[in-house]
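Notes to accompany the following structure.
Here the complex is missing one protein chain, while the rest keep their positions.
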Amino acid sequence: MHPVMKTVLQRLGLGFLTLLAVSVIIFSSLELLPGGFAEATLGQSATPETVAAFNKSLGLDRPAITRYFEWVGGAVQGDFGRSFAGAGGWREQNVRYVSNIIGPRLYNTFFLAAMTAIFAVPIALALGLLAALYRNSWYDRIVNSVTLTTIASPEFFVAYILMFFLAVKFRVFYPLSTVNATTPFWEHVSRAALPTITLTLVIIAHMMRMTRASIISLLASPYIEMAKLKGLKPWQVILHHALPNAWAPIATVIAFNLAYLVVGVVVVEVVFVYPGIGQLMVDSVGSRDMPVAQACALIFAATYIMLNLLADIVAIVTNPRLLHPK
Amino acid sequence: MSTQNVDILHMRTKRTWSQDAWRLLKSAPISAKFGMFVIAFYFFCAVFANIIAPFGEAEIVGKAYAPPSAAHWFGLDQIGRDTLSRVIFGARNTIFIALATVLISFFIGGVLGIYAAVTRGWMDQIVSRIVDILMSIPVLIFALMLLAMAGKSVWNLIFILALLDSTRVFRLARNTALSVAVQDFVEAARLRGEGMIWVVFREIIPNILPTLIAEFGLRFSFVFLTISALSFLGVGIQPPTADWGSMVAESKTLITFGRPQPLIPAAAIALLTVAVNFVVDWFLHKTSGLRDGQ
Partner (left out) sequence: MANDRKRVKGTPLIEIRGLKIEGYSDEKWHPIIKGIDLDLKRGEVLGLIGESGAGKSTLGLATMGYTKPGCRISAGTVMFDGIDLVNAPQEQLRKMWGSQISYVAQSAAASFNPAHRLMEQVTESARNHGVMDTNKAEADAKDLFKRLQLPNPDTIGTRYPHQVSGGQLQRAMTAMAMSCRPDLIVFDEPTTALDVTTQVEVLASMRRIVEEFDTAAVYITHDLAVVAQMAHRIMVLRYGNLVEQSDTRSMLKQPTQDYTKSLWAVRSLEKPEEKSSDIALSVSGVDATYSGAMKVLENVTVRLPRGKTVSVVGESGSGKSTLARAITGLLPVSKGRIEFNGKALPAKLKDRDRDTLRRIQMIYQSADTALNPRQRVRDIIGRPLEFYLGLTGAAKEKKIIALLDNIELGENFIDRFPGEMSGGQKQRISIARALAAEPDIIICDEVTSALDQIVQEEILKLLMRLQKDTGVSYLFITHDIATVRAISDEIVVMYKGKVVQQGLKSEVLNPPYPPYTELLLSSVPQMDPDWLTGLLKQRAGAKV
């Protein structure tokens, strides 16, 4: 088998195993609670009968292994089971399926993340490249301080400052991003503007620092100096000699930051009351609706793993040593 | 290397440690000096909170949401407590909780990481794989889920975050210790017949200490931000304990009325973490020049 294929398959296998292990961890966190979930929810004074009834109603009376496979099997098909919310009565008409709750929220979050990525990725790469090319200039120094400050600030600080100035003092944007399934596309875009700007600022800061660092280390390679001394034009040096070797670091930078975005949405959605999966997770944690929380955690973790996997695969398929074995 | 250079270097060693430290501090760029000043100021506030703060932490002194006045510079909160006092007490609570978390995290991650690097072998393999898996779940998400399960308490918060954060410390400690452990001077110590204790404490740790100190700063600021975020989301530090993250959450509705109160505790958080980052940035530049931009 071609080494590239082999390495890619190995990496995919590893990614799959990681995902499996993560699903076990997420699932078993529910099992690890001393005294069980029922006791923790109903309180210690609950009679054994109440606990048993509660467990039965939630399906918690069956062995953990069985439930794990049911859960994972369902999750693969997009079915995350039933929500605990309103489960007390357990009448069929009150049952809410986790996937039905998550579905529209997932779309909203994806919408927000995509909107951010469209702005943030090209801007960050361009600014990072400039900082690398003009390193130690005033531009570079200012960029360094500004990005360091942005990275070190909590997301909600950036978010509230933007809200305070851009929505309250000067009414440029909507202060809150309430949308629903019937919101028209462009209104959705304008309502999601502030969370997008917040996330973009945070992501750009991270991303351009990483871009700058990897471009600088790339440009320090002897073969770049050689290309210069061969009399190539600066753009030829960059396009023909630096770029073919830059895909791996660039992919890593993008994947890392999109993965970071996944986490960033949680806080930003809460600040702007944007009905995404991040806010859903926080709500479900507050109400201890475990099936929802677990499903959200699994989705976040899977996205995170997938992005890193993708970056690794880009690095593998652009590696000349693997592409052209001895 | 000329003899002249060596003589200059030799003279340098004759200065005392504190003189060296003082010269180093004086040579720091303005951003690092600013950072150090801010950190010192915060720790001062944290330690002497009950002396400095004009009012008590949970003391109700007036009307809810009273605007800033001469007596209450930052106004009052949603149940009439003095915001300035709570910001000062918040310094104590949040900083010490973050510090405790990072210390535990460094203890777990540092010990395991250095041990794994020195012994290598199966223990290293197993722990490294587990850490890889744990690190593939974002900290905030993992913490949210575990806190939902374990219930909201300060100790749960500290232990859960310390555990999750120790994976990062493990990785760094292991990798830096490994890069030292493969050097000839460690091999020389092994050939001499030195035991593990000597190798770890005399050969490896002195060489990875600068990196670990810098990392301590970065981890502190990361943990501090995570705790603030969790508190802001309502699962971190619980009321009535004053804490900057939850103070933002409690007063957030004021923003929509054009009052900047929630920005005060948020700015307090930002200022501290920015200060720590400025100092770490300078320290890293000074000690290695590595980790540019990470």
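Chains: A and B, in written order; residue numbering restarts at 1 for each.
Basically, contacts are C-beta pairs under 8 Å (C-beta built on N, C-alpha and C of every residue); 3 or more make two chains touch, one makes a residue touch a chain.
Computed from a prediction, not measured in an experiment: that's the story for all the values here.
Just so you know, the chain we are not showing touches A, B across the whole complex.
Of A:K6, A:K56 or A:K230, it is A:K230 that touches the chain left out of the display. When the whole complex is considered, the residue among B:A64, B:A188 or B:I213 that touches the unshown chain is B:A188. Looking at subunit A, the residues touching the absent chain are 221-223, 225-233, 236, 240-241, 244-245, 320-321, 324, 326. Remark: the residues of subunit B touching the chain excluded from display are 1-2, 6, 9-10, 12-13, 183-185, 187-188, 190-194, 202-203, 206-207.
Please note the rule applied: only the chains that are shown with their structure count from here on.
Chain contact summary for the complex, subunit B toward subunit A: residues 31, 132-134, 136-142, 144-151, 221, 225, 228-229, 232-235, 245, 248, 252, 255-258, 260, 262-263, 266-267, 269-270, 273-274, 276-278, 281, 292-294.
Contact residues of subunit A toward subunit B in the complex are 18, 21-22, 25-26, 29-30, 32-33, 37, 40, 145, 148-149, 151-157, 160-161, 163-164, 168-169, 175-176, 209-210, 212-213, 216, 259, 262-263, 266-267, 270-271, 281-282, 284-286, 288, 290, 293-294, 296-297, 300-301, 304-305, 308.
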